[in-house]
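Please read through the structure below; I'll follow up with questions.
Every protein chain of the complex appears in place save one, which is left out.
And then subunit A:
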């Protein structure tokens, strides 16, 4: 299969990484030179056939791309009969879409002559992918992870250490993903001569949102062609989960020019927006400046960040990438919250009907597809990004569904 992997610059991306009033570079002066270096290096690399060939080789031989498109024949009955096509990023090496971005930035790190990589991780998927790429490419690797998350995701800590990474538990602030990002920035400003900050999502200061988008563009480019090949038409809707929003931007990007295709981003609604315990930055937050960009943020009346909550560690972040903020405000994409309960029901249904255990993050997109199906009816074709696999979530799922109770309430 041939896929058009040329990276289009979105027409709405302005100078300095501004998406309308969103994005930009709200960063300390000390990091501006490094951000410029990354921006220039990336512009060169993405137009360099040798770099692209090396990246493509890794994506094919190492990651296992293209990831397949799987039709969910049985799950569709739980989506009001709509035709459901799953983009299987869960089948990538390391188990999620994260590897696409990581391999690109790790190659870029070597190209910039840097020897050390730092990254933040919440659930551990980005940390594991980064540790993997660093092991492959011989880079020193340090992963910052909130102490709270190292406890919740102990197995991923072991995976990262097994791969040779140093995992540093972050014990300041709320001890979760946002604090790991803060700590990574503090490391970067201190060690910028030797170190690249391999940011894991489409957030942060320019050029991270657009560079990470470019590296995930392949998800949508492949999927668009796969859907056309399979059905002879474009899908009616594309669904993805949104935390920082990298998998969603990746699959949306190829469809943004296709005006007939509706784009849906599903945020973590936690216990429900009205409870205040959620991670839905667009649907439950307000505009602010956070970790380098203007975007939607969960914040209080004084601009202090409010802790997020989600059953999915990968969506548990109090802001969202600035391109999503723009897509939401412009109306090109629609964003809606999915509660923990809705996501876990979709998680259970996909397991039972298709034999696919999705990441709980991705289960938010699946729950969203059920709502889109209800809205668009059985004639609709919905492309869903299954951004990751759920092996990492089995402790959470076992607790939630009572799978390890004496009675083994599997039928719940």
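One rule holds in what follows: a residue touches a chain if its C-beta (ideal position, glycine included) is under 8 Å from a C-beta of that chain, and two chains touch if they have at least 3 such contacts; residues count from 1.
Please note the rule applied: contacts and distances are computed from a predicted model.
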item	value
Identity of the absent chain, which is to be given by its UniProt protein name, from "Peptide ABC transporter substrate-binding protein", "Aspartyl/glutamyl-tRNA(Asn/Gln) amidotransferase subunit C", "Succinate dehydrogenase hydrophobic membrane anchor subunit" or "Tryptophan synthase alpha chain"	"Tryptophan synthase alpha chain"
Chain not shown: contacting residue from A:172, A:233, A:374 or A:404	A:172
Residue, one of A:92, A:226 or A:291, that touches the chain absent here	A:291
Contacting the left-out chain in the complete assembly, out of A:192, A:234, A:376 or A:403	A:192
Residues of subunit A (touch criterion as defined above) contacting the omitted chain	16, 24-34, 172-173, 178-179, 182, 185-186, 189-190, 192-193, 288-292, 297, 299, 301-305
